[in-house]
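There's a structure below that I have some questions on.
For this view, one protein chain was removed and the others were kept in their places.
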Amino acid sequence: MKFNLKVWRQKNANTPGKLVDYSIDNVNADMSFLEMIDILNDNLVRKGEEPIAFDHDCREGICGMCSMYINGRAHGPHHAATTCQLYMRTFNDGDTIYVEPWRSKAFPIIKDLVTDRNAFDRIIASGGFVSVNTGQAQDANNLPVNKDDAEKAMDAAACIGCGACVAACPNSSAMLFVSAKISQLALLPQGQPERDRRAMSMVSQMDEEGFGNCTNIGACEAECPKEIKLTNIARMNRDYFAASFGSQETVSTGEGH
Amino acid sequence: MNWFTKILTSSLGKKFVMALTGLFLISFLVIHCTINAMIFFNDGGATFTHWGHFMGTNTIIRTLEIGLIIGFLLHIYEGLLLWKQNRDARPVKYSYVKHPEKSKWYSRSMGLLGTLILLFLIMHTAHFWIPNRTHQFVEGEELPLYQMMLDIFQNPLIVVLYLLGCFSLFWHLLHGFRSSFQSLGLNHVKYNKTITFVGTAFSIVVPFIFAMMPISIYFKWIQ
């Protein structure tokens, strides 16, 4: 197969970038998208040009590192798959393919297709955990969990923190990601003691990072490689309002830093 | 910042305000639509004028009207703010965007639809509400709203503009109705279908009734 690529090249955070045309031949339909880029990079290096920088690690759809906006879609056209799980058989021979980085104020570009997604870490650091020090736990089976809740918690916990939800959202909102963590812990008994606090501080941190606001468009859900559901956002909203209006606790912005 | 303003200015707080004011405006639409639909009795405006007079003079309703205005302003203000913040959240745009099927154009265009409705509202209030209230304030009595309707909707251009307004309202509601429930966290497998159904029905019925008013008058189905 043969493709024409338009790839975003940007030297570093301070230099403006642009789309650059490349063409690539002899692509095997069973190659993954990243393997195709590997070959393109190999060609570039041999020609003495700089290869395209992109994030990737596990190449099996679980680490959440790969992050390309391909032909106008976060992680490309394949439903419920990361960029590394996108196979060239999804495209037609001769296609022109646009490859851009995630675009969001909160995810500044480092180089080419590589962005800085540490905003997500900071959001987790603000409350995306159960505060239990090592050694304090009781026997695991002392805490039965309704199977349905456990399954739903697992559905939410499947989030890989890739940021496709932000990339796909026309508002560049991070609510799907944040709500997935809030939901996971809200659904489990372990998460209850800090439930109010967590909702308030994580939302507050999310706002501070400069993500956009959710207007219930649903692009995040449609593009999420792990099929995280919008119901999580509703759950987060409920928890946040209940906590903000009902709970005696308050958290100050950026607490936990 | 005190806790209350802090909530309301947070991203979720804004959703909350949008949703509550939205639902409030929806409830207003119900009343507005019901009363205006009295013209379809085709009794020369008698029923309509009766209820119109009640709405225009009853103290409780007049007080609520202030709430309504605040609701409108808040909804508009927050809407514009959201639009701006959301635009700023992505300083460099994508060169090529292909929206997934599940994300609907009208959901993505609430700002645009809202603006269209706002423009319509300016025209609409300039036609009826502003002159009427001004007159009430200055002269102490109401204008003959029914007659004004009959007059204004003789102009085909205005009729078309009103229809466009209703059309924008339809799309705006189609997203807004269900969206406000989601924003308030009211998403539940058992009730989602109902919410969606009622929302869709509402978005069709109300703008349709509204749209029928200028049409019926223009075509003289109502005298």
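Just so it is clear, A and B label the chains in written order, and each chain counts residues from 1 on its own.
We adopt the following convention: a residue touches a chain if its C-beta (ideal position, glycine included) is under 8 Å from a C-beta of that chain, and two chains touch if they have at least 3 such contacts.
Methods note: contacts and distances are computed from a predicted model.
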UniProt protein name of the chain not shown, from "Fumarate reductase/succinate dehydrogenase flavoprotein subunit", "Hydantoin utilization protein A", "ABC transporter permease" or "(Fe-S)-binding protein": "Fumarate reductase/succinate dehydrogenase flavoprotein subunit"
Left-out chain, listing which of the shown chains it touches: A
Contact with the hidden chain (one of A:70, A:153, A:203 or A:217): A:153
Per the touch definition above, residue among A:1, A:62 or A:242 touching the missing chain: A:62
Option from A:76, A:170 or A:191 whose C-beta touches the chain left out: A:191
In chain A, positions touching the absent partner: 12, 28, 30-32, 34-35, 38-39, 42, 44-46, 48-51, 53, 55-65, 78, 81, 85, 87, 89, 110-111, 114, 116-118, 120-121, 124-141, 143-147, 150, 153-154, 157-158, 160-161, 184-185, 188, 190-191, 256-257
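The rule is short, and it goes like this: only the chains that are shown with their structure count from here on.
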Chain B to chain A touching residues, read off their complex: 3, 6-7, 10-16, 82, 85-86, 88-104, 107-108, 110, 175, 178-179, 182-187, 189
For the chain A and chain B complex, residues of the former touching the latter: 6, 8, 19, 69, 71-73, 77, 98, 100, 103-106, 168, 170-173, 175, 203-204, 206-207, 210-219, 221-223, 230-231, 233-241, 244-245, 250, 253
